[in-house]
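Every protein chain except one is present and positioned as in the full complex.
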Amino acid sequence: MKMKKMAALLLALAMLLALAACGGNNAAQDSSDPGTSGTPGTDSGTQTPAQTPESGTIELSYWYAMDGVGGQIIEKQIDAFNQTTGAEKGIHVTGVYQDWPGTNALTAAMTTDDTENMPDVIHMFSEYVNLIQDWERTVWAEDYITASGAAVSKDDLIPNTVEAYSIGGKMIGVPYAISALLLYYNQDQLTQAGFDAPPATIDEMARMLPALKEKTGAEYGLNVRLDQFEFENFIVTQGAAGTYFGNNQSGHAGQMTELSSQEAIQAFLTEWEKVIASGAYKETKDSMNEEFAQGLNSMCIMSSARIPTINDLVGDSFQWGVAAIPKVSASDVGGAYPSGSGLFMIDRGEPARVEAAWEFVQYLISADTQAMWLDGCGYVPINVHAEEAETYQSAISTEPRLSVPFDILKNTPGSVVSSFCPDNQTVNTVIQDSMLNFAGGSASKEETYAAITDGIADAFADYFRANPID
Amino acid sequence: MNERRTTNIMMQVICVICALMVLFPILYAFSASFMRPEDILTTSHYLLPPHPTLANYIQAFTTTKIARYMGNSFIIALICSCVRVILASMAAFSFSFYEFRGKRILFALTLATIMIPPDVLVVQNYVTISKMGLMNTYAGICSIFLISANNIFLMRQNFLTFSRSLQEASRLDGCSDLQFFFRILLPVSRPVLITVFMNSFVSVWNQYVWPMLVTTKDEMRTVQVGITMLKDRESSAFGPVMAGASIALVPTILIFALFLRRIVSGMMTGAVKE
Partner (left out) sequence: MRSSAVRIRNRARPYLWLLPAFILFFVFTFYPFLQTIYKSLFIVDTAGRAKTFVGLDNYRYILSDGRFLTALKNTLWFVVLTVPISKVLGFALAMLANKRRALSSFYETSFAMPMAMAASVIGMIFQLLYVSPLGIINGTLGINIRWLTDARYAMLAIAIIQIWLSTGYAFVFLLSAIRSVPSDLVESTAIDGAGPLRQVFSIYLPLVSPTMFYLIFTDMAYGMMMMSLVNILTNGGPSNSTLTLMQYIFRQFNATGNYTNANPAAVVTFLLTFAVTMATFAWEDKGVHYQ
């Protein structure tokens, strides 16, 4: 019977695969686990990539939550470390991909205090700092970065990126993959509509939008969905020295428990109403990259991380540029807050591992490693000396636009930082929905303001009911 | 006669049109896996790649260990589906051929497992697996997929259609329950066993959250995890993901092509209908 033959074949294939996979698994285990043979009596079922005094190599586990090109660059950074500093100091790092936002496996391990299955270093988005802020295993970077022998000091880093990872003046983690919110503009369409430069203020932008729609092939002058990320950027860049979104310096000097930027929100909504009234603003996020690259939207507001993608998609079809997002008022400081993710160290119970972890973290935030972001990613090197690195210079010469976010962040004061906002997911939803309703015409400016402030207050109440402050 | 032939052809045409409609998303994904990023979302709405490229497949194979992941998924899916077939047929046998105290309650408990949201159990199950020292092992990944109340339920539905005489006759012939189960019930239920096998294989193959959570080593990851690695949060690059999805689909399509004919030839035949 043909069927039987096929089934037999399939089974044979399966067994072959199983053998191959098991073999591979054992080999991998052996190489990473030479120490277990020396410790008889331990539970053989657990496979700890434990420190191995015999061979002198410390095995570190590094979890990162970045897919695509970013993930590939991270793997390159890990390889570079293992071949250089790692080889010298007897440290070997293994990268482990975790799905965005990368906190699932960590919270599971936290629940059980399962140190065997924790990372030594974790890459995490700053929104989730709340999760590990009070955790006893979190190793604050402050003591290490201020120590006399540290290879990287706070002065080497862009000031506001340091602030972004500090609580009460002490760094909990270090900035790592940082981006800045930017205005992307289609220079050809701008010229066609009679403008030479991108708008500096929202008011100016609102006045430009109708012309962009009418005089060019674009369907909309501007495309941006205002999530917490975009919204908060417009709030915190107000005033001469920035504005904190919430109290306790937006959570950087104690727990953020309420909004403190009511006036700035009002001011922003007043200006944004003009953008909506222009009739040339697209408020939803569909395929922003592609729509911009096809010339459907003359301008859009997105993270600097997308510069390489836009470059690939646009090709030679038109001239485009990036600039700081327009200011709410001409007297504002403007710029952008450093957004993105940082590195955090975890104490798994062995001091030597923490020391090794710091070696690795230092390497990742060094000028050369940070410059590697520019090789395919739009992340901003947070080390000010990155400019001197060869990788940086060659990347900037082929894609000069990549220097824009770097310069913006360097020139934005340290007080312009994002909030450590409790329950950022709900806050994000509240802002997104309110701003969509505002743009869609179903809510007035006053209603939008109330929806945002009330919604955030509710989200905080919800959070603090479950996590009361002692 | 001629008229019948026309209807036959007409019916086939209708079926093929429907088939293409159903297949459309998959075919498009396959087509997109050969497109350059700038050709995927355009105002020209290409259905076929205007400039076919293998770049997405090259990326899938070079940036992730997708072959290794497929191997892992295959082993896990195979183990789980075999265990499920055995355990589910045993349980369904008990539910459909015995009368005993607590039967209704036990069956209700079985069905209740279908109604318990699996995602809320994940963290607690992680604790169990980690305490058993099964992190980063096939046993750990398989653990929560070894039984499915769905399968028990399906088999019960199937066994209940058997004529009562089947078992009575076998008892008169001096068959023990064990003999009845292995010699008569399972052979005549082959279509339903294959269904459960196929269904389990596909569903375990497609699992994502749990295998991700209980593995912290690249070499233990599964194919669905590999696909997410090919995503790119910033560029929304669909090409590599579609390539990964197309690769991951190959084994399931093979399984379907192999087994589907067997099960649709009559799952609930009941063999000895009166």
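Think of it as A and B in the order they're written, each chain with its own count starting at 1.
FYI, contacts are C-beta pairs under 8 Å (C-beta built on N, C-alpha and C of every residue); 3 or more make two chains touch, one makes a residue touch a chain.
These numbers were taken from a predicted model, which means no experiment stands behind them.
A.B. asks: In the full complex, which of A:138, A:189, A:432 or A:453 touches the chain missing from this view?
C.D. replies: A:432
A.B. asks: Which of these, A:320, A:449 or A:463, touches the one chain of the complex that we don't see?
C.D. replies: Answer from the full complex: A:463 touches the omitted chain.
A.B. asks: Contacts of chain B with the missing chain: which residues?
C.D. replies: These residues of chain B touch the chain that is not shown: 8, 11-12, 14-16, 18-20, 22-23, 25-26, 28-29, 32, 40-43, 45, 47, 87-88, 90-91, 93-100, 103, 106, 109-121, 123-125, 128, 143-144, 146-147, 149-150, 152-154, 157-158, 160-164, 167-168, 171, 177, 191, 195, 199, 202, 205-206, 208, 224, 227-228, 231, 238, 241-242, 245, 248-249, 252-253, 255-257, 260-261, 263-270, 273.
A.B. asks: Identify the residues of chain A touching the omitted chain, counting contacts across the whole complex.
C.D. replies: Against the left-out chain, chain A lists 101, 103-104, 107, 110-111, 127-128, 131, 135, 284-287, 290-291, 294, 296, 423-426, 429, 432-433, 436-437, 462-463, 465-468.
The criterion applied here is as follows: only the chains that are shown with their structure count from here on.
A.B. asks: Write out the stretch or stretches of chain B touching chain A in their complex.
C.D. replies: 37-38, 40-43, 63, 68, 71-72, 74-75, 78, 122-123, 126-127, 130-137, 209, 212-213, 216-221, 225, 228-237, 240, 254, 258, 262
A.B. asks: For the complex, which residues does chain A have touching chain B?
C.D. replies: Residue positions touching the partner: 3, 6-7, 10, 14, 17-18, 20-21, 24-25, 28, 43, 45-47, 61, 63, 66-72, 94-100, 104-105, 107-109, 111-112, 114, 116-117, 119, 287, 289-290, 293-294, 296, 303, 305-306, 308-309, 312-313, 315, 377-378.
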